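A protein chain is absent from this complex, but the other protein chains hold their places.
Chain nomenclature is as follows: A, B and C, assigned in order of appearance, with residue numbering initiated at 1 for each chain independently.
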Amino acid sequence: MTRYVIRRILWALVLFVVVTFVSYVIFFLIPADPVKLFAGRQATPEDMARAAAFYGLDQPFYVQYWKFLSRLVTHGVIGEKALGFSFVNRQWIASGVQSRAPVTASLVLGGAVMWMILAVPIGIVSALRPRSLIDRGATVFVLIGISAHPVFLALIFLYIFGYKLHMFPIGSYADFFNPPPGQAGGPLQWAWHMFLPWCTFAILFAALYVRMIRASVIETMNEDYVRTARAKGAPEWVVMRSHILRNALLPIVTMLGMDIALGLGGAVFTESVYSLPGLGQWAVQSLETFDLPVTMGVVVFATTAVLVVNVIVDVLYAVIDPRIKLA
Amino acid sequence: MRKRLFVSVAALATGLSLLVAASFAGAATTAAGTAGKAGKTGGTLNVNLSATDFDFLDPSLSYASWSWQFTYLVNLKLLNFPDKPRPEGSQLVAEGADLPTISADGKTYIFTVKSGFKFNTGEVVTAQSFADGIDRTMNPKMQSPGAQDIFLGSVVGYADAVAGKTTHLSGVTVKGNVLTIKLSKADPAFLSKISLPFFSAIPKGMPINDKGEHTFASAGPYYIKSYDVGRQAIIERNPNYTGSRPHNLDRIVVTINTDLDQSFLQVKSGQADYDAGGLPPAQVASLAPLLGKQFFVDTQLETDYLALNTSAGRFFSDVSARKAANMAVDRPAMLRARGAFAGKRTDQVLPPGMAGFRDEKIYPIAGADVEKAKALWSKGGKITVYMGNRGAALIQAQVLQYNFKQIGIDTDIQLFTSAVLYSKAGTKGEAFDIASAAWGSDYPDASDFLDVLLNGQNIHATNNNNLAYFNQADINTALNNAAVLSGPARAKAYGDIDVQITSKYAPWVAYDNRNERSFFSSKVDPACYVFQPIYAKPDLASLCLK
Amino acid sequence: MSDDLLVVEGLKKHFPVTRGIIFQRQVAAVKAVDGVSFTVKRGETLGVVGESGCGKSTMARCIMRLIEPTAGSVVFDGREITGLSRHELRPIRREMMMVFQDPYASLNPRKRVGAIVGEALEVHKIGTATETKRRVQELLEIVGLNPEHYNRFPHEFSGGQRQRIGVARALAINPKLIVCDEPVSALDVSVQAQILNLLKDLQKEFGLTYVFIAHDLNVVRHISDRVLVMYLGHAVEVATRDELYHHPRHPYTGALLSAVPVPNPELARARQQILLEGDVPSPLNPPSGCWFHPRCPRHHPGVCDVREPQLVAAAGDHRVACHFPLERWPMNAAEMAAPAASASTGAGTATGAP
Partner (left out) sequence: MALLDVRDLHTTFRTDDGLVKAVDGVSFTVEPGKTLGIVGESGSGKSVTCLTIMGLNDRRSASTSGQALFKGADLLAMPKNELRALRGNEISMIFQDPMTSLNPVHTIGRQLVEAVHLHQDVSRSSARSQSLDVLKAVGIPNAERRIDDYPHQFSGGMRQRVMIAMALINHPDLLIADEPTTALDVTTQAQILKLMDTLQKEYGSAIVMITHDLGVVAEIADDVVVMYGAQVVERATAEELFARPSMPYTWGLLGSLPRIDHDVERLAQIPGTPPSLLNPPSGCRFHPRCTYAMSICQSEQPPLASATGSETHLSRCHLDQATRLTEIKKLESGHFAEVT
């Protein structure tokens, strides 16, 4: 197990270097000069040279990349200065990640809970009653969920539930802990503000998961050991709980881990539309303003998150599925 | 398993990179509006700042036009533009100091700092407070854009200060309440420049910090109470303020990084009062019935134009081709692409409202004049056009393609995010013929248009603002001569140059001057609305609630 | 021209078990095939039997060079084929064909039968399109399918018919050797008989040589001239069919034979079964000495768990790898468990090359 985890971490480091390196290369290929952000738009070549030298932006990209990597090592990945500072507002990236990651985490994890709450019962019912009204209804839901873009959904939700019905706030965030002065906060406000984003975020995945769970349950229902359980005289609910669900949801757990990690990507749209001060929104802005260090910071964080979630899921999977041995 | 991890990381990275897109539109400045009345005081204004954050609030670093709308509330300057609409709003008046006495050679400015101004902390504003502000901005450890040569490059000791050889600009001296600034050469635009937010009064011992201070004591009508990057800023009335500027509201709460569309709904429903980040383009037309009540439209000191690359060997090195382009482009269509109330058509470099501007009606602004264009240019050809890749630019690209086709010119349209567009077009030798651009000045002086954008002596290897690469000896000379003039002579000289450049050389196809469009909740009293022409934004200090 | 079409000497296939964080190193090997030698004469059928996991399929794939053997030599028609390059192997591939177990999985479902059967012809660039078509139709007729079904897809055929297609594919370019890997295991008895009869008929008609791998001793007996018994990657006994079935020498062969159900209740119930204990050990960690000793009823401590038996001649062409070969057959369990003393000095002590 330890060996496995170490190997995964080493691989992740390799991937990490590849991903960040590619991002660096792309960034340097794009002819948008960050020095202008420091020196000002009427800067003379002398003004520019001064700023470039001050921030080390006059060095070739591989030197800058090397500095980026060594900063990560010398300051520790979570140290204040480890990720450098933004080209646009010069704030330390690490403190931005610190304040934004919880927002994204509440969105993604809450969304995951939401989509599982939606998908598990619908998936199971449509597996049990294929071609029934519920199953057909679920299929329609799946089609909508898969084809609707989160931005589109969010706009509709906000217009109907926020603007027209006043049931939910129109796109803003409330902190779970320590809200900024004068702003709503606390668990209730947090959940109230996050409800629409969760729904939006969850619908695509819920739709996918209904399909997956349905397929997985149907497949498991045809397994020989389910027949064995029935032949033992087990009542249907025991068969369902103990022999179908556990086995059918095993592959879902793996998917869930991967999708939660991928959800960081999906959070981009949802966060922007709902004005949630999370990592996704930040990443979009950083790309628009060519703020490389922020982009890198989010990439580093997201890569780490993907790695950690993947390792957790693999280990978890090995724990719940005795057939898997992590060598 | 390994593959899966790779896929997730790769998908994530791709997701991020697909989102590369940008807008870096040009900024700021002026027009008319109703005169603000002394309104009801008190109350909180909830402002959204959609799709962006402040770059900085720190006076030495703040440079974005939307940030200046707010720092205008808190900074105390030597001289300032008053909280009034045009024309008063564009005239510098004494603020922290009396109007200076200027030596005959134009090289020495003597300011007497007024007494009675206090920071919100109670600290008294002195001449030293202003000198400290200037020194802090010049300090290379601040890396301030205020240290650009174009601003205070003419002050004695500038080079040593920005090189870090000294922490004090030797041309700036303080004696009691007198602040003396010595220039190495006369600069008639100096008062406009010294009135930039970079050179505001700062409290004693304000830290040198290239990351900027989030909250700091200030001596204007308001001060920054809190600033949570990426989330929120709270601006409150300075209890010690004794000056004459209005300060009706008790506090202004700015929610940062909101979504433009949601924010619009919030303002409509009264959950917020104003979005400093702008309006969703599609919604603007629907606001027409509210014009003057909740919706206001004012002209900025800004020009949208197509820079025609006049470099030798390029298509537009031929002046007839440039003039033909000016005839061929359908200006109403170009403006329409920006939506309702977007601006006013023009054909000249200087925006109306800039001192010296006079409307000469040189090229057709009612629509394209294909016949005249053809008469000027019948050889056809093919041109490369750099355009933005968002919103209006996409429609404008089609307009241009059609307009040039009408006179037999094929266009190769290339779309870029604006940061890339400016960077590419700003590199000397880049193979393009037209670059779509916009310019609003940093300080209200015609030189900040003509000299910056069209003086051939300002062409560098990279990062050029002269995207037309226009380098005409007689114009360069005229510009250099105008730069040393002051008063009405200066205005007239620049006005002449504008007309001369446009009619004789036509290095641009200028097509519009943009409007600032502002929408307020019904809680805001329209009677208090003032458009500050220099900052080209609604004046929040004058604003009041019903 | 030698009488032997195929000579296999000391064939080994070890699958490495690797471990390592980034750089993998081998920590162990699964000895799927561990030193098997035999010959196949022209026109005969060599049956290969053994339980699942004994390495018979791996051996077949090594002979076909579908996988690379770890060691040993395979001489086909007088030519050493291990170590030949892909290019050098091409002409030989035409002469060795394979029929697989699963008629559902071994045919590409997206290809028409004509294309499947004619594939080898195209690969080896034999004949024009018309000639290929004619040959394919001829082949379909030979294996008892309707030549008109040239254009159908595999799923339109039953299991037995698909196995006929597999046979037709193997026959396409007149091979000398066909390796059949459990060709009838997946089929019902009535269909199994059809295929077995077909294979026999084809052998007569075209003088084919078969290596026929199966786990069913009845089937192997029916089709083979000689039989090789494998256990845990080793050949434990090889003899002519009648020798092997009438007088098995290896206890494992004996146990296998006694375990075969006989469709005759009287015989079945009268027979003394020799039940083996436990399962086949893992080839990752094979027992010491004789591979069979942990399950062997004649296991003689101190001999069987120490010395590895060699495959030596017991009588004529009958070779067996056992320290205490069976004296006679049939035998009951008690006799089985008590090897005659003289046996301990028999084949078991003989050393040297078989």
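Everything below uses one rule, namely that contacts are C-beta pairs under 8 Å (C-beta built on N, C-alpha and C of every residue); 3 or more make two chains touch, one makes a residue touch a chain.
Keep in mind the model is a prediction, meaning the values are calculated, not measured.
Every shown chain touched by the omitted chain in the complete complex is listed here: A, C. Touch with the chain omitted from the figure is made, among C:A255, C:C296 or C:M331, by C:A255. When the missing chain is restored to the complex, the residue among C:P263, C:G302 or C:G316 that touches it is C:P263.
In the complete assembly, the contact with the undisplayed chain comes from C:Q192, out of C:Q192, C:T209 or C:Q310. Annotation for chain A: contacts to the undisplayed chain at residues 223-225, 227-235, 238, 242-243, 246-247, 250, 320-323. On the side of chain C, the interface with the absent chain consists of residues 51-52, 158, 160-161, 188-194, 196-197, 200, 215-219, 221-223, 245, 255-269, 273, 275-276, 278-280, using the contact rule stated above.
Just so it is clear, only the chains that are shown with their structure count from here on.
Chain centres here are means of the Cα atoms, and by that rule the chain farthest away from chain C is B. For the pair chain A and chain B, the distance between C-alpha centroids works out to 37 Å. Averaging Cα coordinates per chain places chain A and chain C 54 Å apart.
Separation between the centroids of chain B and chain C, computed from CA atoms only, is 86 Å.
In chain A, the positions touching at least two other chains are 11.
Across the complex, chain A meets chain B through its residues 8, 11-12, 15-16, 19, 22-23, 26, 30-33, 36, 38-48, 50-51, 54-55, 85, 88-92, 96, 99-100, 155, 158-159, 162-163, 166, 169-172, 180-183, 254, 258, 261-262, 264-266, 268, 272-275, 277, 281-285, 287-290, 295, 298-299, 302-303, 306-307, 310, 314.
Residues 1-2, 4-6, 8-13, 15-17, 19-24, 51-56, 61, 63, 140, 143, 145-150, 162-163, 210-212, 225-226, 228-232, 234, 253, 255-259, 261-263, 265-266, 268-269, 271, 417, 419-420, 423-424, 427, 442, 452, 460-463, 465 of chain B are the ones that touch chain A when the two sit in their complex.
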